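Note sheet for the following structure.
All protein chains but one are shown in place.
Moving on to chain A:
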C-alpha cells in the first residue's frame, strides 16, 4: 500500500478521528490548529485557527456540522465544520483533556485536568443550539472527580451512560440521570490513554500505558480480551468489518532519542480480536504512534505519530484475503 502522509502539523499528533461517513479525517496536535482532511486523497480542507495551546482532544458530531476541540489554553471550542469558524468557546479552569459528543450530538461531555488548586471535573453541556451563549450557560451536569484524573472518555448506549478511563487504570461507568457511579473495574495498572467503541457500540477497546490493550463489554464492563505488547500502547481501534484490532504505541516519547526506529517498535500492530494474537504490522512512523483510527468502511486506517505526521493507509487486497491460522 502507498500511504498518504499528511504534513499539516509541526508538532506531535495527539488525536485523529474520522467523521461518521469517513470522508473527512480530523487531526489535532500539540500545535494549536486542528486540521481537517479529505481522507480519500489527503487534500486538506482547512484548519481551525483560534486556540492558544496544545490541542488534546477533538470530536465531530453525527452530521459533520459541528467540530469540538479541547486544548491546553483552558478552553473548549466548538467550530462550524463547513466554514472553520468558531461558534462557541467555553473557558475552563484547567486544560481540557477529553471531549466527546454524544451519539445524537444533543450533548457533549468533557473533562478538565487536575492542576494547581483545581481538581479534575467532568461536564455535560447541551449542544443542540450552539452560539455565543454556550460559553456562559450552566452545564447540564457537573461531576467533580475525586481521585485519579480522567484520561479518556466515551459515551455509553442511548446517551444514558458515560464511560471514563482514569489515570490509575480504572474504568468507571456513570449514570447521567443521577450523576452517580454505576459500575467500575480496574483491570489496567497504568493510565488509560485511549478508548474507542466498536462499530455497534457493544464493546470498547482501551489502550493503556501498562503495555496492554483490553477489550471490554460496554454494558457490564467485563474484560473480554487482552492484547499484550512490550511497549506502552497509546491508542487502539477495532476494525468495523473484520475481527481485527490495531494498536499504536511505542517507546515513551522521552526515551525515543536513545533508541533506534527498529528497536523502538513504532509500527501499527494488528491483532486478531478473538485469539489475541498479533498477525501483522505496518511500519512508517519515526516516533511512537499516538492515535490510530479505522475508516468506518474498514478498508483503510490512519495513524498519527509523535513525529507530527498523519499517515492514511489503504489496505491491499492481501489484507482482506489474509486468513488467520488456527
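Quick note on the criterion: a residue touches a chain if its C-beta (ideal position, glycine included) is under 8 Å from a C-beta of that chain, and two chains touch if they have at least 3 such contacts; residues count from 1.
Definition applied: contacts and distances are computed from a predicted model.
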Exercise for review: Determine which name in "Nuclear cap-binding protein subunit 2", "Eukaryotic translation initiation factor 3 subunit G", "Glucose-repressible protein" or "Ubiquinone biosynthesis O-methyltransferase, mitochondrial" the UniProt entry assigns to the undisplayed chain of the complex.
Suggested key: "Eukaryotic translation initiation factor 3 subunit G"
Study note, to complete from the structure: Out of A:48, A:123 or A:266, the sole contact with the unshown chain comes from A:48
Study note, to complete from the structure: Touch with the missing chain holds, among A:7, A:118, A:142 or A:186, for A:7
Practice item. Over the whole complex, note the residues of chain A touching the chain we left out. Key: 1-8, 21, 23-24, 33, 35, 37-38, 40-49, 63-64, 82-85, 230, 262, 270, 277-284, 311, 313, 315-316, 318-319, 322, 325
